[in-house]
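Shown here: the complex without one of its protein chains, the others still in place.
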Amino acid sequence: MLVNCAAYQNGRKLADVHIDDINAYRDLPDSFIWVALKEPGPGELAHMTHQFGLHELAVEDAQHGHQRPKIEEYGDSLFAVFHTVEFDEEGEVLVGEMNVFVGRNYVLSVRNRTTQGFQEVRKRCEREPHLLQEGSAFVFYALMDQVVDRYFPILETLGTELEELEDRIFAKASLASSRAIIEDLYSLKRRLVMLYQHTAPLMEPLAKLTGGRIPQVCSGMQHYFRDVYDHLQRIVKTIEGRREMVVTAIQVNLGMISLAENEVTKRLGSFAALFAIPTMIAGIYGMNFANMPELHLKYGFYGCIAVMVAADLALWWRFKRAGWL
Amino acid sequence: MLVNCAAYQNGRKLADVHIDDINAYRDLPDSFIWVALKEPGPGELAHMTHQFGLHELAVEDAQHGHQRPKIEEYGDSLFAVFHTVEFDEEGEVLVGEMNVFVGRNYVLSVRNRTTQGFQEVRKRCEREPHLLQEGSAFVFYALMDQVVDRYFPILETLGTELEELEDRIFAKASLASSRAIIEDLYSLKRRLVMLYQHTAPLMEPLAKLTGGRIPQVCSGMQHYFRDVYDHLQRIVKTIEGRREMVVTAIQVNLGMISLAENEVTKRLGSFAALFAIPTMIAGIYGMNFANMPELHLKYGFYGCIAVMVAADLALWWRFKRAGWL
Amino acid sequence: MLVNCAAYQNGRKLADVHIDDINAYRDLPDSFIWVALKEPGPGELAHMTHQFGLHELAVEDAQHGHQRPKIEEYGDSLFAVFHTVEFDEEGEVLVGEMNVFVGRNYVLSVRNRTTQGFQEVRKRCEREPHLLQEGSAFVFYALMDQVVDRYFPILETLGTELEELEDRIFAKASLASSRAIIEDLYSLKRRLVMLYQHTAPLMEPLAKLTGGRIPQVCSGMQHYFRDVYDHLQRIVKTIEGRREMVVTAIQVNLGMISLAENEVTKRLGSFAALFAIPTMIAGIYGMNFANMPELHLKYGFYGCIAVMVAADLALWWRFKRAGWL
Amino acid sequence: MLVNCAAYQNGRKLADVHIDDINAYRDLPDSFIWVALKEPGPGELAHMTHQFGLHELAVEDAQHGHQRPKIEEYGDSLFAVFHTVEFDEEGEVLVGEMNVFVGRNYVLSVRNRTTQGFQEVRKRCEREPHLLQEGSAFVFYALMDQVVDRYFPILETLGTELEELEDRIFAKASLASSRAIIEDLYSLKRRLVMLYQHTAPLMEPLAKLTGGRIPQVCSGMQHYFRDVYDHLQRIVKTIEGRREMVVTAIQVNLGMISLAENEVTKRLGSFAALFAIPTMIAGIYGMNFANMPELHLKYGFYGCIAVMVAADLALWWRFKRAGWL
Partner (left out) sequence: MLVNCAAYQNGRKLADVHIDDINAYRDLPDSFIWVALKEPGPGELAHMTHQFGLHELAVEDAQHGHQRPKIEEYGDSLFAVFHTVEFDEEGEVLVGEMNVFVGRNYVLSVRNRTTQGFQEVRKRCEREPHLLQEGSAFVFYALMDQVVDRYFPILETLGTELEELEDRIFAKASLASSRAIIEDLYSLKRRLVMLYQHTAPLMEPLAKLTGGRIPQVCSGMQHYFRDVYDHLQRIVKTIEGRREMVVTAIQVNLGMISLAENEVTKRLGSFAALFAIPTMIAGIYGMNFANMPELHLKYGFYGCIAVMVAADLALWWRFKRAGWL
C-alpha cells in the first residue's frame, strides 16, 4: 500500500508524485524522491525495483521479512532493515520491520507489521529544509533516529517492571506471590533477550556509518549517524545491565525462598514444642504407678495444668524473643 | 556413489557427463562441471582428485570426515566443509557432512551421512540461468544457502521445545514431572551446544567471502554470500539467546522446586498440628489425678470431643486462610 | 547560569570577560576563553553557539542531557559528556552531567544536576601558568581529571560497604539480618552496575586521545590524557572485580542460609527427641496391663522419672557433642 | 638421552649420524638433520646449542620445562613447546613436554616426562619422501600433528565420562552415589580446565603459521599448519562445550538433590501421619471420663482397632495416589 510519494529539491517539497510519474522527477539536479510503502504487494515492489534499480537480494529481503537488523551496501546505494518494537493494547510485544532503500536520488521505506507510522518524520523533515537539503541520507538518518527513539519507552517500561519486581521480591510475600515473581522474572528476562536481539545487531553496521570508509551516499552525515549510534549504544548497554540485574534478582529470590523455608521450619518447630510439653507432662501423670502422691492432692490437676501453661508461656516468650514465632 | 555429473555453459546445461569424459568438457570457455557424490569410495575421490587437481589435504578431510565446518583456500580453489543437521524418525539428531570443492571450472560436492539430498538445488539453479551463468561460485552459494536454510526448522523445533518446557515449569507439577523437566532442560541445553558447534565455526570464514580480500573464484558474489552470512548469524545469535534462556530456566526451575518444598513443609506442619491438639487434650484427660471434676460430668466426654473438633476446625480455617493447606 | 568567563593568554589570566565581549578576546594570539555555565537556559546556550560556532548536535546533547559519557570530534573541536556521581545527604546516589566544548581558542563547560562545582579546577590551573599555557586542551584535561578523581571516594564507599557485608554474611546472623544482607547485596550490585555504566563508556574515546590519530586540539597532551585514562581504567577494573565479588557473595550467602537451615533442623530434631523419650516411657507405664510389677514398687514412679531424666541428659550430652544443639 | 640422529637429503634418509659428526652433514644442500632427545642432560643440550646455534633463552626453556605451550621465532629459526597429555595405568593424567627447535637445516626434538615416544612420526615421514623433501618444516608439522592427534583420545575419554555422569545424575540414586556424582563432576571440570590450559595457548601462535607473515622456515607449508590448527580448534571448542555442560550438570544435579529432599520430606510426613492417627484415637479412649459408653461395648476395643486400621489404610491409599509414598 502506498503511503506517500513526493519529490524534494534543495530541501523543499517539489510535488506529490504519482508512482507512475517517478521517472519524470528522478533525475532533477539536487533532488530526490521519497516513497513510503506499507505492507506492499509484490507488484508495488516490482515497480519500485524497476524505477530505482534496486538489487534483487535486497528486494527479496524486504518482501520476505524476518531478517536480522542490518545496513548493507549495494554498489552506491544502501539497504537497511530495522526492527520496530511496540506494545499492543494487551501489553504484548509486537515486532515489526522497517526496510529502507537509499540511493543518491531516492529513499524508499517499506514497513511491515507495524501499527505506528512514520508520517511525523516526514513532517519534521519538511519543517527543516536546511537539513533536508542534505538529501536522501538525511531522510535515512531521520527514519533511523525515529526507530531507535521508539525503543526508549519500551526500555523504560521494562525498567519499571524490574523495579516493581525488586520491590515484590523484598516484600514479605506469600507462596503464591513467590511463584508469580519467578514467572515474571523469567518473562522479563525473555523479553530483554528478545529486545537485545532486535537492537544489538544494528550496532556494528551503524558504527561503519560514523567513521572509516563511509558509503558515498552518507558522506558528510557522520555526526548525525554518530548521534543515533550513541542512542543505540545507550539502549544496548542498558539492556545488558538489566539482563545482569535480572539474573541477580533470580538468584536473590532463590535466597529469599530459602529464608522463607527457614522461617516456616522454625515456626513449625516452635508450635510442635508448645504441644509436646503438655503432652509429655500429661503422659507422666497418666502413668499407673501405685505410689504417685501428686495424684491425690486436692488441686493436683489444676496445679498440673498450671505448670503446663506456665511452661508453654515461657517457651512462647523465648521463641518470640529468638524470632522463631 | 555418483549422484550427478553435468556440464554447464553460460548458465545453461550443456550435457550430462560421464565421469570418464570430464576432461572433454573441462576447458570449454565460460563453462563448468558440477559433480555430486554421495559417500564416495576412495576410487571415486581419487578420480576426481586427478580430474580437477584437488589438494591432497582437502581430499583427506573429505574422506575422513569429522572436520570442523570451514572454508579454506587452496591456491585459487576453495574447499568447504558444512555440517548438515537432521532429525531421524525417532527425533534423534543426525549430523552429516557436505564437502564442496570449488574451482573456476568445477564444483564437486561430496555428502556423507545425510539423508536429505541436494537435487533441488540443482533444479533451482537450472531454472535461473541468468544467475547460473555467474559460474561455479553461484552453485557454491546455492549449496551453502540450502545447508544453512535447513538449520531453521531444527532451530524452530528446539524453540518450540523450550516454550513447552517453560509452560511445564510454571504449571503446578508433580515430583515425577519435575524430574522430567530437569532432564529435558539438560537435554535441550546439550543439543543447543551441539547445534552451536556445528554452525558457529562457519561464521568467520563466511565473513571473509563477504568483504576484504575475496578469493578470485568468488569475486562479484559478495552480496550473495552476505545473504547466507546474515542467515547464519541469525541462527547463531538465536542459539545463543536460547542457551541463555535455558540456563535461566534451570535456575528458575530450582526456585520452583524450593517453593514446592516450602509448600510441602507447610502442609505437613498443618496436618501435624491438627493431630497434635486432640492428642494433647486426650493426654490431659487421661491423667490419673484423683480430683478432676470434668471427668464426672455426664457429658464430659462428649464435651471434650466437641472441644477437640472445634479447635481443629478453627485451626483448619486459619491454615486455609494462610494458604498452608 | 553563568558561573565564570575569563580570557587567558600564555597561561595567565588576562581578564574576566562579559559574555557579550567574548568576540573581543576570541582571536588574540596564544589565548583562549574559558566559560563555565551551570544549568544554562536555551538563550545562554544559543549565545555560546553563536560565539564559538558550536555544532548543532552537540548543543542539543548538552541541552537535553541523558547522553552516554562520550568524547566526540566535530571538525577541529571536541565535545565531551562526562557523568558526575555524588552522594546526597541521605546517601542516595546523584548522577549529574558535565558537558565540555573545546576548541583551539575556547573551553566551554556546562554542568547540569551537580551539587559540587569545578571552581577549584580553575584555581589550580591559574596557579600553574606553565601548564595552562598549553592552552584549552590543558583545561579540558584538568576538568576531566577532576571528574574522574571524584569517582574514587564513591568507589571507596562502595568498597567499604562490601567489606561490611562480608563481615555480616559470616557473622552468626538472625533471620531478619539475613533478609537485610540479601537486600543490601542486591542494592550494592545495582549501584555497581550503575556506576559502571556511567564510567566505562569513557574508556574507548579517552584511549583515542592517548595515541594513534590524536585530535589537533589535544596534540602534545597525550601523557596527560594517558594519566586520566589510567585512573579511569583502575576505577573500571575495580568495579568489575567488585561486581564479581558481589555475585560470589550472593552465592556464598545462599550457602550460609542453607547451613542455617541445617542447623535449625538439627536443633529441632534434638528437642523433639528430648520430648519423645519421656513421652514414650510414660506411655508404656500408662498401659493397663494387669501384671506390671514396677507399678507397685514404692518408688517406682520416682525411679521412672529418674530414668526419663537420665535418658534425656545422656541424649543432651550426645547432641551437644555432635554440635546439634 | 639421544633417541635418534639422522641426516636427510631430498626427502630420503642419508645416514644415521653420530652426534659428534653433525657438522659434517650440517651444510649439505637440500638436507637437514633430525635429532631426537629424551630427557637430555645439560651436556647434551649444550652440545646441540653449539652445533645448531640455538638461542640461549630457548635452551633454558627446554631445560627447565614448565613453560606454556608456545611457538616462538628466534631470528630465522623456531622454538616450540608442546604439552603432551597421557593417562598412566591408574587413569591419572600425566602432562609432559615436547620441545622442538627448527632451523632451515635441522630439527631438534626434546621430550620430557612423556611415556609415549615419537618414533612412528619418523617412520611415517620416511615412508613419504615427496613430503619429507619439503624439509625441516614438514618434520615440524608431523611432530605437532602427532602431539595434537593424541589429545583426541583423552578428550573422548572425558566425553564418555561426562555421558556416564549424566546417566548417573538422572538415575534414581542413593545419597552415597549423589556424593560421588558431585565429586566426579568437580574432578571432571578440573581436568577439563587443565586440558584447556595445555592446549588453548597453542591456538594463537599456530594461527600465525597459517597466514599473514609466515616465518621463512615454514613458508609454503601453510596448508599443513592450517590442518593442525583445525584439529586444535576442534579440540579447544569441544573442551569449551564440555566445560559449559559440566557447569550445567552441576546445577542440574543440585536440582535433583532438592527433588530428593522433597521426596524424603513427603515420605516422612506420610509415615508420621500413619502413626499419628492411631495414637490420637488411642489417646481419646485412654481418657478417664466416667461416662464413655463405647468403653463398655463387648467388642469396643476391636472396633476401635478396626477404625485405626481403616483410617491408616485410607490414608495410605491417598498418599500412594499422590505419589508421596
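Lettered A, B, C and D in written order, each chain numbered from 1.
The working rule: a contact is a pair of C-beta atoms (placed from the backbone, for glycine too) under 8 Å apart; a residue touches a chain by one contact, two chains touch by 3 or more.
Source: prediction; values computed, not measured.
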The one residue from D:Leu94, D:Ala171, D:Val264 or D:Ala310 touching the chain left out of view is D:Val264
Taking the full complex into account, find the residue in D:Leu2, D:Leu131 or D:Ala282 that is in contact with the omitted chain.
D:Ala282
Looking at the whole complex, which of D:Gln51, D:Gln133, D:Gln197 or D:Gln222 touches the chain that is not displayed?
D:Gln197
Sole contact to the chain not displayed, among D:Leu131, D:Ala207, D:Ile250 or D:Ala311:
D:Ile250
Hey, which chain D residues sit against the chain that's not shown?
55, 57, 61, 67-68, 70, 72, 74, 174-176, 178-179, 182-183, 185-186, 189-190, 193-194, 196-197, 201, 247, 250-251, 253-254, 257-258, 260-261, 264-265, 267-268, 271-272, 275, 278-279, 282-283, 285-288, 292, 294-301, 304-305, 308
Residues of chain C touching the missing chain are 166, 170, 223-224, 226-227, 230, 233-234, 237-238, 241, 244-245, 248-249, 251-252, 254-256, 258-259, 261-263, 265-266, 269, 272-273, 276-277, 279-280, 283-284, 286-292, 323
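Going forward, only the chains that are shown with their structure count from here on.
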Least hop count linking chain A to chain D through chains in contact
2
Same or different for chain A and chain C, where same means more than half of the interface numbers show up on both copies?
different
Superposing the C-alpha atoms of chain B on chain D takes a rotation of how many degrees, nearest 5?
70
Distance in whole angstrom between the CA centres of chain A and chain C is 25
Residues of chain D that touch two or more other chains: which are they?
286
Can you tell me, using the touch rule above, whether these chains form a line, ring, star, complete graph or other shape?
line
